[in-house]
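Heads up, one of the protein chains got dropped from this complex, but the rest are sitting where they should.
Showing subunit A:
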């Protein structure tokens, strides 16, 4: 550890669901969890490294799509439902687009895609699924897609 202590300016975000993302250490732990899960997949399934990266990439797609772009609202009742129409991605940093955190979160699936495709040598069934996953994830994170519900999918009742 280069620095034993870290300092961070306290945030003014009142939304408890998203303010934790601005504190230090989040990016590091995200990357470490991905790497750790690749090791776990390798040990459990005993497959090739490329296959393991594909599995990590696809499960990362499922998990992040579900929690960032599908589930709406917050897991607590204290904010009285003001965020009930917004997904987590739309809630972070009060809806401001193209911040550092958002850019980081857009880059991670792309990097994972590149690693997965490279280690599987761009072979066919995996390449198709990986490409589909990264396409959906990156399009969902575009600034123009803020509060857009295509064909009414995931719109409110």
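Operating definition for what follows: a residue touches a chain if its C-beta (ideal position, glycine included) is under 8 Å from a C-beta of that chain, and two chains touch if they have at least 3 such contacts; residues count from 1.
Operating definition for what follows: contacts and distances are computed from a predicted model.
Novice: According to its UniProt record, what is the protein name of the omitted chain, chosen from "Cdc23 domain-containing protein", "General transcription and DNA repair factor IIH helicase subunit XPD", "serine C-palmitoyltransferase" or "Dynein light chain Tctex-type"?
Specialist: Hidden chain, UniProt protein name: "serine C-palmitoyltransferase".
Novice: Could you list which residues of subunit A touch the chain missing from the display?
Specialist: Interface residues of subunit A facing the absent chain: 1, 3-12, 14, 16, 19-20, 23-26, 28-29, 32-33, 71-78, 80-81.
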